[in-house]
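Our next item is chain A:
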Amino acid sequence: MMRTLTRRDFALGAAASGALLADVGRARAAARPIKLGSLLPRSGFEAQIGQSCQRGVDLARKLLPAMGYAVEVIDADTESKPEVARTRAEKLIRDGAEMLVGAFDSGQTFAIAQVAEQNGIPFVINIGADPAITEQGYKYVFRNFPTSVMLGSHGLARFNDLFAATRTSPKTAVLLIINDTFGQSMLKGINALMPKANLPFQIVETISYDPQAKDLSIEVAKAKAANAELQMVVTRLQDVIIMVREMVKQKYEPMGIISPGSPGMYQTQFMKVLGKYADYAITNIPWLDPKQPLARSFTAAFTKAYPDEVCTLDAGFTFEGFLIGADAYKRAGSAKPQALVEALKATDIKERVMIGGAITFDAKGQNVNLPSGVVQILDGRPTVVLPTENAEAKPVFPVPGWSKRA
Partner candidate 1 sequence: MLYLNIIVAGLLTGAVYGLMALGLSVIFGVVRIVNFAHGEMMVLAMYGACLANAGLGLDPLLAVPLVTLTLFLLGYALQRGLINRYIARPDHEQFLLLLAVATMITASLLMGFGPDARNVQLGYAYDSYQIGAMLLDKVRLLAAAGAVLGAAALSGFFRFTRTGKSIRACADNQFGAQVVGLDVKRLYAVTFGLGAACVGAAGCLMLLLVDVQPYIATDYTLLAFIIVILGGLGSMPGALFGGILVGVSEALSGFLVEPSFKSAFSFGLLILVLLVRPQGLLGRA
Partner candidate 2 sequence: MSAALLEVRGISKRFRGLQAVDNVSFAVPPGGIVALIGPNGAGKTTTFNLIAGAMVPDGGSIVLDGADITGGRPDQACRAGIGRTFQLVKPFGALSVLQNVMVGAFKATADRVAARRAAWEILERLGLAEKAENPAKTLTLPERKRLETARALATRPKILLLDEVMAGLRPTEIDQMVRAFADLSRETGLAILLTEHVMRAVMALSHHIVVLHHGQKICEGAPEQVARDPQVLECYLGHAQAAERPGA
């Protein structure tokens, strides 16, 4: 379960990306590794996703030195609680962490950001979508992840690309959305952007459901009764599994299920549990760029280390978080906070794992260059189908009905 990466795993992964590593490895490693503190919810109710991010940490620990970066990573578990995140962040700093990376959850990220500011220690957010985080005027906080508003707008923008590529134009949609922090800020974004996005469809009904729901039969029945062509969803993992299962049982077959940018329908468990019914689910989300050499070598290393898991954005963004830190240290040539912050501000990483242009930060410390791709499950694997320049396959839409799947 908690498999850690062995050197051998990495050797195999590294071999697969030899050319790339030779390239970036030219730069001489700094004399002393920088201590990067990792903060993730590895236990508690977010443990599942925390562990998924942790794989990115373990890969960073092995891959970055081979890429010529001098890093040492110290782990900490936030136990999915903001107050623990806070004390753990303080502890990491006391243990010598010179930069923090984390923490997936917005509440915990907030707590850590305050500690980082108070201590004057740079903090790179791997995942955490709450727009408020970068609106606080923080000087030490950098985020390489879209805000929920960005996610929503980029996600909606991809709908038209999808419809254009498949020459479809659904007229109606029903939106099933989780009532938690992430879901509701997404909903706000979607409602604000829908009129401007110039989409062919109308949202005829919005159904918001409880994040603790164990049973979504009523929600699905309600969605089915709305009789819309398209099902839009903003979910987490557990509930989207229940949702799809319920859709199959209730023989509810919209043209497709599309998420404008939420977790769930690209995670290993989704495909493992639902099998053929997971296929064709679409999520518009930032994804690993199959055309980037670094992404390919990262994916290869991931697959070697965790053959049963699918390499997702959790690991990808987490890895990038550490890459950003390591890169800043290398350019700064010093682990002094001010030098690191200046280097972080000047970040311009072109060789990256995720789709999009170079990693850069605006004045608020937000990377605004984080477009979404269209990721569709094809043959049990998340596949980038749009934009065309990054795509590995063509999108399938409308999707085949439940009974027509082999």
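Definition applied: a residue touches a chain if its C-beta (ideal position, glycine included) is under 8 Å from a C-beta of that chain, and two chains touch if they have at least 3 such contacts; residues count from 1.
Candidates were picked such that all candidates are chains of the complex that A comes from, given by their letters.
Predicted model, so just to flag it, every value in this text is computed and none were measured.
Applying the touch definition to chain A and the options 1 or 2 in this complex singles out candidate 1. Within the complex formed with candidate 1, the residues of chain A that make contact are 1-2, 43-45, 47-48, 50-51, 179, 207-210, 212-219, 221-222, 225, 237-238, 241-242, 245, 248-251, 269, 273, 275, 277, 402.
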